[in-house]
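So the structure is just underneath, and the comments pick up after that.
Excluded from the complex is one protein chain; the other protein chains are retained at their positions.
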Amino acid sequence: MSTPEYATDLPGPIGGPGAGAAELVTLGETMALLAAPRVGLLRHMHSLHLSVAGAESNLAIGVARLGRRAAWLSRVGDDEFGRLVTATIRAEGVAVYAAVDGTAPTGLMVKERRTDTATRVQYYRAGSAASRLSPSDVDESVVRAARVLHVTGITPALSGTAREAVLAAVEVARAAGVAVSLDLNYRAALWDAATAGATLRELVTRADLVFATGPEARLVVSGGDETVLAAELAKLGPRQVLVKRGSRGVVGLLDGTGYDLPAKPVRAVDPVGAGDAFASAYLTEWIGGAAPDACLHAATVAGAFAVTVPGDWEGLPSRAELNLLGADSDDDVQR
Amino acid sequence: MSTPEYATDLPGPIGGPGAGAAELVTLGETMALLAAPRVGLLRHMHSLHLSVAGAESNLAIGVARLGRRAAWLSRVGDDEFGRLVTATIRAEGVAVYAAVDGTAPTGLMVKERRTDTATRVQYYRAGSAASRLSPSDVDESVVRAARVLHVTGITPALSGTAREAVLAAVEVARAAGVAVSLDLNYRAALWDAATAGATLRELVTRADLVFATGPEARLVVSGGDETVLAAELAKLGPRQVLVKRGSRGVVGLLDGTGYDLPAKPVRAVDPVGAGDAFASAYLTEWIGGAAPDACLHAATVAGAFAVTVPGDWEGLPSRAELNLLGADSDDDVQR
Amino acid sequence: MSTPEYATDLPGPIGGPGAGAAELVTLGETMALLAAPRVGLLRHMHSLHLSVAGAESNLAIGVARLGRRAAWLSRVGDDEFGRLVTATIRAEGVAVYAAVDGTAPTGLMVKERRTDTATRVQYYRAGSAASRLSPSDVDESVVRAARVLHVTGITPALSGTAREAVLAAVEVARAAGVAVSLDLNYRAALWDAATAGATLRELVTRADLVFATGPEARLVVSGGDETVLAAELAKLGPRQVLVKRGSRGVVGLLDGTGYDLPAKPVRAVDPVGAGDAFASAYLTEWIGGAAPDACLHAATVAGAFAVTVPGDWEGLPSRAELNLLGADSDDDVQR
Amino acid sequence: MSTPEYATDLPGPIGGPGAGAAELVTLGETMALLAAPRVGLLRHMHSLHLSVAGAESNLAIGVARLGRRAAWLSRVGDDEFGRLVTATIRAEGVAVYAAVDGTAPTGLMVKERRTDTATRVQYYRAGSAASRLSPSDVDESVVRAARVLHVTGITPALSGTAREAVLAAVEVARAAGVAVSLDLNYRAALWDAATAGATLRELVTRADLVFATGPEARLVVSGGDETVLAAELAKLGPRQVLVKRGSRGVVGLLDGTGYDLPAKPVRAVDPVGAGDAFASAYLTEWIGGAAPDACLHAATVAGAFAVTVPGDWEGLPSRAELNLLGADSDDDVQR
Amino acid sequence: MSTPEYATDLPGPIGGPGAGAAELVTLGETMALLAAPRVGLLRHMHSLHLSVAGAESNLAIGVARLGRRAAWLSRVGDDEFGRLVTATIRAEGVAVYAAVDGTAPTGLMVKERRTDTATRVQYYRAGSAASRLSPSDVDESVVRAARVLHVTGITPALSGTAREAVLAAVEVARAAGVAVSLDLNYRAALWDAATAGATLRELVTRADLVFATGPEARLVVSGGDETVLAAELAKLGPRQVLVKRGSRGVVGLLDGTGYDLPAKPVRAVDPVGAGDAFASAYLTEWIGGAAPDACLHAATVAGAFAVTVPGDWEGLPSRAELNLLGADSDDDVQR
Partner (left out) sequence: MSTPEYATDLPGPIGGPGAGAAELVTLGETMALLAAPRVGLLRHMHSLHLSVAGAESNLAIGVARLGRRAAWLSRVGDDEFGRLVTATIRAEGVAVYAAVDGTAPTGLMVKERRTDTATRVQYYRAGSAASRLSPSDVDESVVRAARVLHVTGITPALSGTAREAVLAAVEVARAAGVAVSLDLNYRAALWDAATAGATLRELVTRADLVFATGPEARLVVSGGDETVLAAELAKLGPRQVLVKRGSRGVVGLLDGTGYDLPAKPVRAVDPVGAGDAFASAYLTEWIGGAAPDACLHAATVAGAFAVTVPGDWEGLPSRAELNLLGADSDDDVQR
């Protein structure tokens, strides 16, 4: 009666039954996250929750949850925070390729919830192990075997060698015919707008898919509304450009055709991670050969899902869970 | 200046840099564990800690911590407890090959600490997904590529098909020249002594290495003290027999030579998992080609380590940590 | 100055001062409940809250809180979860008549809060002690001495003997002139709609008061809106039929007269237990001889109260607390 | 196959199957207990554990755990702490007869663990509801139906009316041929030695069984070692006198015969409640008609059990658990 | 590059660099607060959060957060709760002048969150150390050196000597030309309306600034709406009168000119402490010589801030944080 099958949201190990090379590869820094357990001043907290945070690993986890094999390349310190980072990502079914650096610590991020609507963060990431990412950390065979390489605007902001690592990975991908996906992900705490704009522009010209918010797009191109920005970005090369507008939805210029999708109306609990959820679902569908409409729909649902659950990545949906959104709990309870 | 290297206690993914096939493979049930957070009646606990428990996965984690690649084969329910089991083991760097059974739940184990020295457990494992393990769940290529297949007396007690799965794995290993390791691990709650004795004898005759306590050995052979028991077990075929004597150490009959090692004196905090730690260190060293003395020494240290830290597997030592035992904290603090 | 009196929401022991036989008797299964402490995947929880859950004990507690003596008949395992169940219900002032079954475990229910609005449950209740309820567990003298016997559609779904126990209790009640109350409480996880429909119809014909939702009513009778369903159910025998419509209120056909009451508008926090709260308040007032209007009003207020507090039964109101609903906390604070 | 029986450590309700009148009745104050969760200054604790504390209810719970029906008479405030007290004691299977006093609060006890071996307490019990206990709170029918009335030296120290309530209960018991048991239980924070001595002497002359420590005995009679003290106390009337000597065991003068029992050697975790455990087991056996030797043995084992588990009453043993003491956990774990 | 400066929201010690005498002085009782950690019946809580509560210390902390030196005069018991009170207030940068009374305990307040909107409190403060406040506890030199003395209607309700202490402090202030600020703060649990009215009227006639709600104002003067009440209060002497109207804002009669400010619309989380926040910001600005408009604006913002964060005083804003209100967290996260 039992019909065993390998869980689609927790793929087996590379080389295991039904497994194979990672379909999506990404690289970047994941830090240990120390988060206040409740709203209030950090100085009044008696303990902080320990977890991990990183835009690229969020995306890789999102892809794995939705059933595609994902790999994450990085560098961690030879410390327990580094082991926490790799163990957590590995637990979620993502293949981990992380060099252990005995001379630099794993980065830390401290998160305070000052009020219900205002979050404040503090970093201890200067000189972190991941800031020492360099081209030699890019496992070329992993990149070449993938369908998509995903990079963000955070990694090149970490250091000169990290920027070179991103560019090296992009070149390997392009040479191998692997699509390059880029989320601009501007972080003002890491670099200034001018430097960021130049580097991001360089990356946009090499990317096949680009994700951005309006303000992020304006670091690279000029334009008023999101439709113009998408068109300007597309002129730089990418076949697919998505400009996110928060609660106003998303504008897409996909293989020459324009799209404009409203956001799914939900009660937002935690906005962090919504962009990563959006991109992970979009890329998962895109890898599966779905039409632009279907890609956009899945991305919008995943983004909405992400804002309704706490945590940057913990609550990302499996394929089966995508339809939970908006379900009435009355029916599910007490089955 | 940085000299990156892949962490030895968290091996990279199979197929990743420096990686390869699992050197040790094991199969068995791992349950969700609900453990009382403190001493007292379970009815007075307001919450229970959620973790996982399983002798075979304990051993696989122990091997991975000490730097050898390990794989774990099993079956879990299509539920969150099943995902917890696979995620936890995967996080520890063990390759997971687990079929997801949509028709049976993941087993549960509830653990009460009635007094400081008396633990009581209750199982909800009858009909569990893992009890449905069958020969078709044994990935033959994984077994064939290993150096050691490790099985325990728990898995054959789960069901008829689980017993067949163990025997099938043993046959695959023997045919491929892979060493077979057996820990008798008798569980009175799962089967009676007579049935257990017959099945365990069958397995002993097929094993290369056997781990047992005195009472367990007596299920299979007759004999007074542990030296006699080891000799009787060795007559059934195994090249290496280890009979553990708790605080009195261990007796070994290794390739025809007798050994008698005292236990390392430590303050015991949690005796659960000591046997798994012992076997994991012994097998790790044995895979590495160490001499019997060195294998026994490592096993004794790991077993002592395990009883001094809480948790069945959480505190298992990495290679670097083995020397922590008995270190004076005064020197380490405030470095 | 002190005017001692026995607390009305915590009745003294049967036989104690001011006490007497239970006025309401019910029977059914109460499980140990392991509930996630926060929204998220169960696999990410590090501990689960331990409590108890059961529709019939919820109702009995609700009745006791409102000042009537209540008794609960059941069967528990000879384990700590069984002791937790009986201790918890006893603590709330309900008389407990529970056989202890040494051969079957107490059932478990695991509750995950996947999102703010979607709860998922998993049962470990197959073969539980309560599923072995049989007619011999029904203490006839307790039933005969009561004013109301309350049964639900959950108990007959547990097993053949449990179904017989319900029918036996109903016959004892009818023979003794004790009113029979029935809450259809359909649980799709326990039986299919056809089997349920036949059994529930059998019970409806024997009941004096019936509580149902629209979908539940349609398992037994045909009809479009709730008014029609109530009339159809009444045709089968019950003098009082209440069809609940969630946020749209309730329709009643009480001794031949139709009623239609809107729900009290509140901010719902936890919908579980609202039906039990509704029925407990209705029956408490009905036992006290209140008019239909007053019964309905109390039931509606209690149901609204239940959805505004967390927990299935923990927050049920005492008589004095019914008026708290909607009170402005500004006035109460800092008295 | 199932052979249902009513759990002996959780007696059914008075009037329920197999039940009957309470065999032991006691009266006294039980307070809400706010206890520091760990060693340290109270000012550094961020939360306090909430429970209940009272010597008489400890004893009643101990008796119920060992299988005899027990009742507790008291007075609580009309507040949540009062409801906590009655609910907790009721949950443990003790019949609760507690008047609710709308004009005085339930008493509080705050407990700090300054060091591993030094506990400090602070009371908020002056003017508490229980200090208003008076003869009218003594339910004479409950006392008359019992086999033993147990009182302590704490209750008469609460107030003049509480002292009268104790004397009234004693008179009712004596008139009805119910044995009177007294634990001197001197609390220096409540009254001075001289006043205490006079009142306790008055009670000793009316008691059949007396429990005391050496220093307590010396408040009433003169004498050097415990044997002399026991003899002097016996001269005042009691048939059975037990003078406890902590880790040196207990001296008994039982119906004219002297006994001297060493304490069971155990690792003490929490000494509070050992005296109550001792008396509860002694009285349970005595009610059952056991010989002095058997009574003393059970009392000694229960006392030893109590100091090895945390909490004043939470860890008291059931009859089946008495033999857990000193059991080796290795055998019980992983059954 | 570093430009060190002394933190404005945590002033150095009196006498330290940049410091000086307290600019605002207040006196009153601060109790240990035991608060339920979540919504539900107190009897179902397993632990209570430990903190402190007091209107006057709330205000002093609010003033210190906004950058003015504040001092708090009081009396605490010689117990850990007293040390908690002084340590907590001192930690927030307020100068503490508290006599330690070895003969009376520190008062307690227990706080239950019965529903999301209904809070219930119980006091153990009768006879507390602070109720023994007397004129000799008023450090005249501290009062004389201040710019404002702030008193509330709570302190004179504690006892006769506490009332005298308030009046003595007011006289010292008036004689020294220090402005007297009064928050009526009526507590019905402490005294009746008639007694309160007389005492508060006495204080209003001696005050320069008066804060009240409408119902509080009506204890002292007659009048329908808040504008009339403000005028009537002003007739008794105060130059500045502020009558708060909750979500409808505030009415002010400031140096003869009328003001009417709407409340800042926010999502209220915890209304307790809003009045203290309002007054603290008003007085801080007033001390700084701000115009009435600016004082009112700051007070309104601080009051709004206070209701959006949990805790009576924990979340009070620093000057830099005032602009957080209503900020969109999307921008702040992941800087």
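Brief remarks follow.
Per-chain residue numbering starts at 1, and chain names A, B, C, D and E are given in the order in which the chains are listed.
The definition used in the following text is that a residue touches a chain if its C-beta (ideal position, glycine included) is under 8 Å from a C-beta of that chain, and two chains touch if they have at least 3 such contacts.
Not measured: the values here are computed from a predicted model.
Per the touch definition above, the residue from A:A21, A:L42 or A:V228 contacting the chain not shown is A:L42. Of the candidate positions E:R75, E:K111, E:R147 or E:K264, contact with the hidden chain is made by E:R75. Annotation for chain A: contacts to the undisplayed chain at residues 34, 37, 41-43, 45-50, 79-81, 83-84, 87, 105, 108, 110, 112, 122, 124, 126-127. Residues touching the missing chain, restricted to chain D, are 38-41, 44, 55, 114-121, 187-189, 246, 271-272 (touch as defined at the top). Residues 267, 269, 305, 308-311, 314-315, 321, 324-330, 332-335 of chain B touch the missing chain (whole complex, contact as defined above).
Keep this in mind: only the chains that are shown with their structure count from here on.
The interface holding more C-beta pairs in contact, when B-C is weighed against C-D, is C-D. Rounded to whole angstrom, the centroid-to-centroid distance between chain B and chain E, based on C-alpha atoms, equals 62 Å. Centre-to-centre, using mean CA coordinates, chain C is 37 Å away from chain D.
Residue positions of chain E touching 2 or more other chains: 41, 46.
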